[in-house]
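Heads up, the thing below is written out as structure tokens.
In this view, the complex is presented without one of its protein chains, the others remaining in place.
The first chain written gets the first letter, and so on, giving A and B; residue counts start at 1 in each chain.
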Amino acid sequence: MSSVAQSSTSPVADVALSRRFGSMWWIALLASGALVLLLGYTLISVALLGVGVWGVNIPFVWGFDLINYAWWIGIANGASLFAAILVLRRHDLRTSVNRFAEGVAFFAVICAGIFPIVHLGRPWLFYWTFPYPATFQVWPQFRSTLTWDFWAISTHVVVTSLLWYVGLIPDLATLRDRARRRTVKRIYGILALGWRGSVIHWAYHQRAYRLVAILVLPLILVMQSTVAFEFAVTLVPDWHETRQPLHFVATGLAQGLSIVLLVAMLLRWGLRLGRYIDEEDIDLLGRLVLASALVSGYLYLDEFISALLADGLTREATISRMTGSEAGLYWTAIVYSVVIPQLFWMKAARQSTVAGVFVGFSIGVGIWFDRFSIIVGGLQTDYLPSIERTYSPTLVETGLFLGTIGLFTALLLLFVRFLPVVSMFETRHDEHQEKSS
Amino acid sequence: MAQLFTPAATTAFRVAIVLLGVGIVAAGATAYVWARADSTWKVGKPAPQPVPFRHDLHSGSLKIDCRYCHSTVERAADAGMPSAQTCMSCHSQVWVGASVLDPVRTSFTLGQPLEWTSVHRLPDYAYFHHAAHVTKGVACETCHGRVDQMPRTVKAQTLSMGWCLDCHRDPVPKLRPREAVFTMGYEAHGGDLPDDIREFYREASRRLTSCNTCHR
Partner (left out) sequence: MSEDAPFDLDALAARLAAEDGPRLWRSLEELADRPELRRLMEAEFPDVFEASSVDRRTLLRLMSASLALGGLAACNGGDAGSHAPLLSQSRNMPGYTPGVPVTIATSLPLNGFGRGVLVKSQEGRPIKIEGNPLHPASLGATDVFAQAEILSLYDPDRSDTPLQDGSPRRWEELTRFIRPVRNELVVGEGRGLHILMAPTSSPTLHRLISYTRELFPHAQWHVFTPIDDDARRAAVLDGFGRDLDFVYDLTQADTIVTLGGDLFAEEPGHLRYAADYQKRRRMRDRELPRLFAIETRPSLVGARADERIVLRPRDVDAFVRGLAASLEAGVAPAPDVHPSVPRLAELLRRAGPRCLVVAGREMPSEVHALALAINTRLGAFGTTIRAIEPVRPIIDGAQTLHDLAKAIEADQVSHLLVLGGNPAYTAPADLDLPSLIRRVPHSLHLGQHRDETASVCRWHVPETHPLESWGDLRAFDGTVGLRQPATMPLKPALSAEEFLGLMAGQTVDGQGLVQATWREVWGEGFEARWARSLEDGVVDGSALPSIDIAWRSDWRPEPAAPVSSGGIDVVFAPDPSVWDGSYANNGWLQELPKPLTKQVWGNAALIAPETADIFGISSGDAIDLTVEGRVIRAPVWVMPGHAPAAVTLTLGYGRQQAGRIGNQIGFDAYAVRPSRRPWIATGEIKVAGQRIPLISTQHHHALQGRDIIRVVAPGQDTPQDSDDRPSLYPEWPYEEHAWGMAIDLDACIGCNACVIACQAENNIAVVGPEEVAKGREMHWLRVDRYHSGEPADPSTYFQPVPCMHCEKAPCEVVCPVNATVHSSEGLNDMVYNRCIGTRTCSNNCPYKVRRFNFLDYQGTDYTPSADAMNPQVTVRDRGVMEKCTYCVQRIGAARAGARVEDRRLRDGEVMTACQQACPTQAIVFGDVNDPDSAVSRLKKDRRSYALLGDLNTQPRTTYLARIEIPAEEG
């Protein structure tokens, strides 16, 4: 490897290899660790007592469990799709954001994966959705969207983790070479799967990396649609809409991008990676976020219009979601995920760290409220007035949500601590090209 | 500087990967076999009983009809357990002094029921009706095996749901004419099955495989 390259990416590697990492990191880790404990507590209480510890009832059989699931999976999908596209298009942005975009996707899917299992009345029997030759000779019901979801989520875990890990291999090798302590060397060494940077290695790596990236493309469509189908295929007046999958895909993308932006901004500021994540990258990212926000804006409009065109009860249901007792959720969603991002029309805003963090955060919040509005607000209107009820989340539910956020942050923190947050080999590759050209 | 890994490392790693794969498959196979093993279902495993009752004596050697003791098997869900009085109807004459019969006599004397351990008990969400089976040509032997050869009563079949379904899907081959229902060691050959029973089951398999046939 050329000395230039060495020097150019050494700070990134040093981050991972340095012995001390500053008190901020520790504080953040402890905070998120506490939330992870909270997660543990809520999970245990659900396991011991049952989902009754949440605010769920008939007809609101789903609460935060599905809201959070839909939300996390959206982040995972958005981020992985974004990363995959960058890889396939060999776009410059990939050098700077790919690594943690993939990371974000992977950690989000882990958080999401918790919910389909804990939301069950009898979680210990979740494996019954998996087709295996049981002695009672009963098979899963393949027409059920929940069965599809089982496959979707498990595929998702595999693919996103692969995308992330395959991308990491060459840099793990670099860390192995640069590490001083032998044990550290060995650990990175094993993780690097004996990478020696030979041409054949690079060829295989590129093929594998792009192959996985291609797998991601259909995955997001399938995944988000499956989530959407869980609502769309039911008879619930407000859910029974062919437009649901589109809505989930688009808002999911916006959500993924926004979280990537959020993390990018924080890392750039926190680890002083301005050199690797430069203004151009940030600006481009900002434009993408704005674009995706506009798309979701369009879809909200579409929702409204199709509601007007729909027949009696469907219209009533959607309108009551927008204007009824739960209208707050709906409008919060719109303000946070569509209106606020409009700041990014201004270049200054796109490049300001504060604005970036703010917008990234607000879209995340917005989409969360969107899921809340669909799952809870959407159930307000049912066929028989006699069964109309209200839903209010409990502390345990909220704890579960905060817990997953803690888990996500903790994983992210460990990631930035022990692994290169910016793809070093990609950066080197870039700079080579710049020199050669 | 010294090498991190020996040249063998790569091979070792590859082997590890292969082994992992093999291990997963093996685990699956083991689980599959274990779930179907007789031992898992306690087949052939006797249970402690208050009285060392011997079916091989009563049913086998003495040729006492099943229905003499299990008297409600043809009209109720429960086959019915003989009362102490039923036992005493013979044992007031034979084995009068035998201490193994103390529980029976005490039960008879004090009017307290006698508690046996069931070896065939189904889970309580499964509802089985003896009469419905017996009256339609399902023999005792089909589920309980050669009771007439059992010194200690044991399970002869797994009684797993799959095992029930195997018959419920297509009962006819396993059925017998009414008169052969209580005989042991009968050779079933479809020919001697009365038409009414064939007729009855021709259309029945959908109903017999409906969940509510056994679960309520």
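Note that in this section a contact is a pair of C-beta atoms (placed from the backbone, for glycine too) under 8 Å apart; a residue touches a chain by one contact, two chains touch by 3 or more.
What you are looking at is a predicted structure, and each value in this text was computed from that prediction instead of being measured.
From the options A:E102, A:E241, A:D281 or A:D382, the residue with contact to the chain not on display is A:D382. On the side of chain A, the interface with the absent chain consists of residues 49-53, 55-62, 119-123, 125-126, 128-129, 138-141, 143-147, 150, 230, 233-236, 382-390, using the contact rule stated above.
Listed here are the chain B residues that touch the chain not shown: 50, 72, 74-78, 80-87, 97, 99, 102-103, 105-118, 121-125, 127, 129, 131-132, 135-136, 203, 206-207, 209-213, 215-216.
Rule of thumb we're sticking to: only the chains that are shown with their structure count from here on.
Per-chain Cα centroids separate chain A from chain B by 52 Å. Within the complex formed with chain B, the residues of chain A that make contact are 133-138, 176, 182, 185-186, 189-190, 193-194. Of all the residues in chain B, the ones that touch chain A in their complex are 4-5, 9-10, 13, 32, 35-36, 158, 160-162, 165.
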